[in-house]
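One structure, as structure tokens, below. Some questions next.
What you see is the complex with one protein chain gone and the rest in place.
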Amino acid sequence: MTRKQRRLTLIAMAGCALAFATGLILFALNDQIVFFQSPSDIAAKAPAPEQRIRLGGLVESGSVVRGQNETVTFSVTDGDASVNVTYTGILPDLFREGQGVVTEGVVNAQGTFVADQVLAKHDENYMPKEVADALKEQGHWQEDAQSANYE
Amino acid sequence: MIVELGHFMLILALVASLYQSVFPMWGAVNGDTRLMRTAAPVAHIIFAFVLLSFVALTYAYLTSDFSVLNVAENSHSDKPLIYKISGVWGNHEGSILLWVLILALFGSLVAGFSGKLPQNLKAATLGAQGWVSFAFLLFVILASNPFLRLANPPVQGRDLNPMLQDVGLAIHPPLLYVGYVGFSIVFSFAIAALIIGRIDAAWARWVRPWVLISWIFLTLGIAMGSYWAYYELGWGGWWFWDPVENASFMPWLTGSALLHSALVMEKRDALKVWTIFLAIVTFSLSLLGTFLVRSGVLTSVHAFAVDPSRGLFILAILMVFIVGSFVLFAMRAPALKQGGLFAPISREGALVLNNLFLTTATAAVFFGTLYPLLLEAATGEKISVGEPFFNLTFGPIMVPVLLLMPIGQLLTWKRSDLKGVTQRLSLVFALACVAAALLLWAEGGRQVFALIGFALAFWTILGSFWELVERVAPRKVGFARAWHRLIGLPKTVWSTALGHLGIGVTALGVLCVSQFESEKVLVMHPGETTSFQEYQLTYEGFEDLAGPNYQERVTSYSLSKDGEFVRKMHPSKRVYVASGRPMTETDIATFGFSQVYLAVGDPVGQSGLVTRIYHKPLILLIWIGCLIMSAGGTIALFDRRLRVAAPLSAKAHRKVANNTGDQQSAQS
Partner (left out) sequence: MTFWIFVALLTLALALAILLPLRARRLPNAPEQDGDVAVFKDQLRSLLKDRDSGAIEPEAAKALEVEISRRLLAASRASKTPVKSPAHWGTRIAAGFAIVALPAMALGLYMHFGAPGVPDQPLEARLANARQNVDLNVMVARTQDHLRQNPDDLRGWQVLGPILMRMGEFDQAVTAYGHIARLSGRNVQTLTNLAEALIFRADGQVDETAKGLLLEALQDDPQAIKTRYYLALGESQSGDPQVARTAWQQLIAEAPADAPWLPAAKNQLARLSSKNEKPAKSEPQTPAGSTADAEKTAEHSSMPEGELAGPSPEDMRAASELSAEDRADMVSGMVDRLRARLFAEGGSLQQWQMLLRSYSVTGNKEAAHAALQKAKEQLGEKSADYLALEQAAAQLGLTPP
């Protein structure tokens, strides 16, 4: 095989691998990504019943109800609208009323958000970026509260 | 005074690295031996300064010197000793100082252990390392200085995030950073080669130990981090495809590719340009990881407190290094002389394919990690790319890699016979299929995809040792002789076998967990028993205890297997006093390679407690595989011919085994 042929073989192989990967990525992107929405977004336009979304906002104060079993319900709010969420499982350590939270799941027929994942951040000074942005849009963001510092 | 001296030494290290960035490189380009000779002592002294500076910061942590802002923000006098030490790198400033320390350490190691390196290559490498050191020391001093003082020190510090008060923090970041930063030396070697304009087989031989060290530590660091997240977070997951995890995984992928391409370069004098390219890409990805972790541009469980100015600073460093090195690459690479020829079906060919798939996989991970950023910048839409995406893209790309591994091991250099090799492996293939079918049957799985996956994992595991079996040929020569042969096998054969075995074992663990794991969440009351797979769990109650710096509610469960008592389990909930932060501690019972994982949640009603039980079959294989891989890497590192001092002494020659590659091409 000449050097030129060898190079062509290599390029062809690389091309095949790349095409394969691109195909996979496009397929996965079509199917497997999750959109982030705020309670206002959901209030404005309810997502399709089976569509997975990420819902972010603050846990509404006084809304957390722990039932007699392992299911918890609470509301997530961005100040303008709020969405009821049910979740079965163990809530993260830093899940608190009035704190930022990101939940992932689907909206059921009754308009309740059924979450199968609840994320609160490891560091309580840390606000999930999406939540911070959503709150900023709604005008409920206070820079000062987030930058409590010495001095 | 100690703290202030630490600060001063850090600044001295900065100006020393400024010297290092300019003069030795200048010397290397102009052939000025005097200037080149200053590179090594300066590299040593930079390391000494940064080390002492790090010690000074540690001293401030140990003595709870809250006049140091960094200590006041991240420590507490009641914290146990080990967390006072590990707390030094449990925050942004301290961890970036650790980063710089390891950077300086590698500079010093290259200066000290590469006596036989041509002087200009050594000086240029240390010079390029000086650029990286200078950039990061500048970043430390200007934008994340851990030595800033408080005029009115508080009486008590704010304490370290409880999540980080764990041995995991003591081990994980240093391991990971040695891995990350080790690739900076490889990068510096690549830049030096481009600047000097000469790259040869010897270069690959000098670089390979550094690639190996970095790769070993990165492997261990990632594995350690994964196990830490597994037992600490209480979610039962071991890998989340979190941006920061991806950030460490991408350099690992390209680093693995680099490991193999450097081998081709050393043995066959081929793939030179590609190897240089990989060296640059790997370090660029390390830098990208550093940027992602510290800038807060992506949502991640690892994010440090967000500070946009820091993010911009690192972004600037990132751009300068990536753009700069690629411009240099574009200018100089075409001038590099092409090396040896090889047929597509040959060991080189297989390694090229391996590189191809590893880099494609990197590209997929890269895309998945950064796509949300790009999309948001372009359309304002916010999305999250999670596990399903990566499983669907990364998974399939890994299939050919696993498939090729045993075949590649048996192919000979230069040109080979694919048909012969596949025939030799037919027994392995049959065994792998049988093993997979048996496992699936025993565990009650039905899916075809699972069967293929398991067959692939077994194929990799069995295939990794087939080369050994063939070489030793116990049936032909008898066992006594076979043993003798086994011992005498070159280290490279062993390291390859172990490295590939590790991959197979990890893959098997991953598949088992994803196929057979089960989970149960329920509310338990004292005295209540629940059964779960073959286990029974009884909740007995709890008691409140006080730890050194936390209050703890320790629960007590008793775990039985098939009706027989195994052990008590005590998952707990802690509240750290200083910060008031809650924290869940899990308890894990190990059965062979499988684990039962228990986490508790909130109390329900009078006496109920939310309890989460996982059964994780063979999960330990994931991390054991990583350990095996690292062991393989370590053996390769101890191969005499790979030692940094390339030319061998006459005495060492007698010990050296066959030159595998040449021998094989001779046989073909």
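Order of writing sets the chain letters: A and B. Residues in each chain are counted from 1.
The definition used in the following text is that a residue touches a chain if its C-beta (ideal position, glycine included) is under 8 Å from a C-beta of that chain, and two chains touch if they have at least 3 such contacts.
In this text the structure is predicted, and so the values were computed from the model without any measurement.
K.L.:
Taking the complete complex into account, which shown chains does the hidden chain touch?
P.N.:
Taken over the complete structure, the missing chain's partners among displayed chains are B.
K.L.:
Please pick, from B:377, B:487 or B:546, the residue that touches the omitted chain in the full complex.
P.N.:
B:546
K.L.:
Can you say which of B:55, B:170, B:577 or B:627 touches the chain missing from this structure?
P.N.:
B:577
K.L.:
Among the options B:34, B:446 or B:476, which residue touches the chain absent from this view?
P.N.:
Hidden-chain contact among the options goes to B:34.
K.L.:
Just checking the interface: what residues of chain B touch the absent partner chain?
P.N.:
On the chain B side, contact with the omitted chain comes from 1-5, 7-9, 11-12, 14-16, 18-19, 22-23, 26-27, 30-35, 37-38, 40-42, 44-45, 49, 59-60, 63-67, 77-78, 116-119, 121, 141, 145, 147-149, 153-156, 198, 200-203, 205-206, 266, 269, 546, 549, 551, 577-578, 580, 641, 646-648, 653, 656, 658-659, 662-663, 665-667.
Quick note on the criterion: only the chains that are shown with their structure count from here on.
K.L.:
Hey, how far is the Cα centre of chain A from the one of chain B, in Å?
P.N.:
Centre separation, chain A to chain B: 27 Å.
K.L.:
Going by the contact rule at the top, pick out the chain A residues touching chain B in the complex.
P.N.:
1, 3, 6, 9-10, 13-14, 17-18, 20-21, 24-25, 27-29, 31-36, 54, 66-70, 72, 88-91, 93-94, 102, 104, 119, 121-126, 128-130, 133, 150-151
K.L.:
Can you tell me which positions in chain B touch chain A when the two form their complex?
P.N.:
Interface residues on the chain B side: 69, 72-73, 150, 154, 161, 163, 234, 296-299, 301, 303, 305-306, 338, 341-344, 352-353, 356-357, 360-361, 363-364, 367-368, 371, 381-386, 388-389, 392-393, 396-397, 521-523, 579, 581-584, 599-602, 604-605, 608, 610, 612.
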